[in-house]
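The complex is shown incomplete by one protein chain, all other protein chains being positioned as in the whole.
Labels for the chains are A and B, by order of writing; each one numbers its residues from 1.
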Amino acid sequence: MSIDKNTVSRIAKLARIKVPEEDKETLARELSNILKMIEELNAVNTDGVEPLTSVVQMQMHAREDKVTDGGIPEKILANAPEQTAGFFVVPKVVE
Amino acid sequence: MSYIVKGEKGDWEVVIGLEVHAQVLTKSKLFSGASADFGAAPNTQVSPVDAGMPGMLPVINRDCIEKAVRTGLGLNAAINRVSVFERKNYFYPDLPQGYQISQYQQPIVGNGEIEIDLPDGTIKKVGIERLHLEQDAGKSLHDQHPSKSYVDLNRSGNPLMEIVSKPDMRSPEEAGAYVTKLRSIVRYLETCDGNMDEGSMRCDVNVSVRKHGAELGTRCEIKNVNSVRFVQQAIEYEAKRQVEVIEGGGKIVQETRLFDTKNGTTRSMRSKEDAHDYRYFPDPDLLPLIVENDFVEGVRKSMPELPDTKKKRFIEGFGLSAYDAGGLVAEKERAVYFEEAAKGRDAKLVANWLLTELLGALHKAEKELKDSPVSAKQLGELVGLISDNTISGRIAKEVFAEMFGTSKNAGDIVEARGLKQVTDTGAIEKIVIEVLKENPDKVAEYKGGKDKLFGFFVGSVLKKSGGKANPGMVNDLLKKKLEE
Partner (left out) sequence: MANLTHLTIKQALDGLKKKEFTASQLVEEHIKASEAARHLNCYITETFDAARAEAKESDKRYAAGKPLPLDGIPIAMKDLYCTEGVQTTAASNILKGFKPPYESTVSAQLKRDGTISLGKANLDEFAMGSSNTTSAYGNVINPWKRKGDNKDLVPGGSSGGSAAAVAARIAMGATGTDTGGSIRQPAAFCGITGIKPTYGRCSRFGIIAFASSLDQAGPFGKDVEDCALLLKSMAGWDPKDSTCVNLPVPDYAAALGQSAKGLRVGIPKEYRVEGTSPEIIALWEKAAAMLKDAGAEIVDVSLPHTKYALHAYYVVAPAECSSNLARYDGVRFGARVEGDNLIDTYENTREKGFGREVRRRILIGTYVLSAGYYDAYYNKARKVRKLIWNDFIEAYKKCDVLLTPTAPTAAFAIGENQSDPVTMYLNDVFTIPASMAGMPGMSVPVGLSSDGLPLGIQLIGQPFKEETLFRAAHALEQAAKFTAVPQNIVGKAA
């Protein structure tokens, strides 16, 4: 399958990345080439193969239910581009 | 009692399914060590993990696994040995990672079933589709500034159980009864505090309508409806709306809608509609969650008695009516109070006093049962005094009033105010004779056949005795005297 300009626009929207109109052509070509390379996977017979979930084969470690973090609002907000009264601030979300 | 939406062009049936988000009752979050408490100052209960900071990783809270399993067992559901956490990807300011960690294809709990108690006393089974664990999002405040939204991440990462029902409900009442029962179950299990006004339990309601026996119609999902009453209002409105649309020749579009508590209507949330492509995939920061069978059995052994079982036991063991038993088990605290008060007492009488007098008084005083001025033992003692004829029911009400005001014991009050019933024949006979003397004409009328005056005589005697005369004895003696 190859990626056209509309598809580029659609996935760019999903990924929240602005793509200037003039770049879409090139990008579509580059992504299509990558996709072509990827699609060589179709040559592999994977019938009845269980997908690999993780290369580490072990029981997942679980935490004890204790409060060990938080209480550091100044550190949490320290890198914020915009903040007020302990809140992060963003352009208004239209509901 | 089947609920019908009457349209111009005939009757419609409403089909309802619920997705309830119940916050797991834990100290810390699902994947971080920050506190999961409600109501703290903004961003004070946030770890770098909850803020989605670079390089931060999730580590699961053991207690959430245990409580999800416990809840699953409480819903008579299958526990899945292997479940998988996936990422649900979308952009929103209160979703710091840019994805919500949830369970999608393989939830921790599968199919189950609960019984709901309907107002007319009947019982209906409602199927459970699944229960899965997931992270809560933070909170965006849109009303603080004209052109900005404020973001508080305290709630971000709180542990939620999403409990999904089958589309088995057919009326607002059934949906209400389902939520009430679910709430009661998680509170018995202590896996969620069921506190709906703090958002510990939030309902997404799926509503569709159809002609009787027809295929399922297209459904709309009404998000975040946060009280039983609102759930019912939302369904009533939405069902009517859909019928109007269809009968008006329109089509129902599958969409997310918002319930407006002010006017009881629902409206479309288009903003949530754009780009509905969540790109789920297994979270590579986590491993599959394995719940071994002996762990499940351990949880099963530690399960408390649940409302349905308790209700049966109250009916069979104490001979209570289904209605009273239902009223008692609805709240765990109530059932516990009852069993304590009923120890060695007339259980039916205790049930009456608890459900009518005590709950009534508490309601007036705007108090919860847990801070009742009358303890279970004290209520038991009062009922004891009635059973052994120390006081009459009427006196008992006075005594109770004082107990409720002062938390004194019934016995002491009866003693102090000399409210013991008079059971000595001589004393009562004396009053009877007086009363008859004072009302010769009425006695004549009675003897002339006006039997209903008998009540008048009884009343007067009791009155004269300050309510202390034993009503039974008063009856016998009056009869005797009037026959003479």
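Everything below uses one rule, namely that a contact is a pair of C-beta atoms (placed from the backbone, for glycine too) under 8 Å apart; a residue touches a chain by one contact, two chains touch by 3 or more.
Computed from a predicted structure; not experimentally measured.
> Looking beyond the chains shown, say which of B:D11, B:D277, B:E305 or B:E415 touches the absent one.
Answering carefully, the residue with contact to the hidden chain is B:D277.
> For review purposes, identify every residue of chain B that touches the missing chain, sorted by number.
Those residues of chain B that touch the unshown chain are 48, 51-60, 87, 89, 91, 93, 96-99, 149, 151, 277, 279-281, 284-287.
> Mind listing the chain A residues that contact the chain we can't see here?
3, 7-8, 10-12, 14-19, 27, 30-31, 33-35, 37-44, 46, 49-56, 58, 60-61, 63, 72, 75-76, 78-82, 88, 90-94
As a working rule, only the chains that are shown with their structure count from here on.
> Using mean C-alpha positions as chain centres, tell me how far chain A is from chain B in Å, no decimals.
It comes to 41 Å between the two C-alpha centres.
> Sort out for me which residues of chain B touch chain A in the complex.
Residues 26-28, 32-35, 41-51, 59-65, 84, 91-93, 140-142, 144-153, 269, 271, 275, 277, 279, 282, 284, 286-290.
> Which positions of chain A touch chain B when the two form their complex?
Of all residues in chain A, those touching chain B are 13-14, 16, 53-54, 56, 58-73, 75-77, 84-95.
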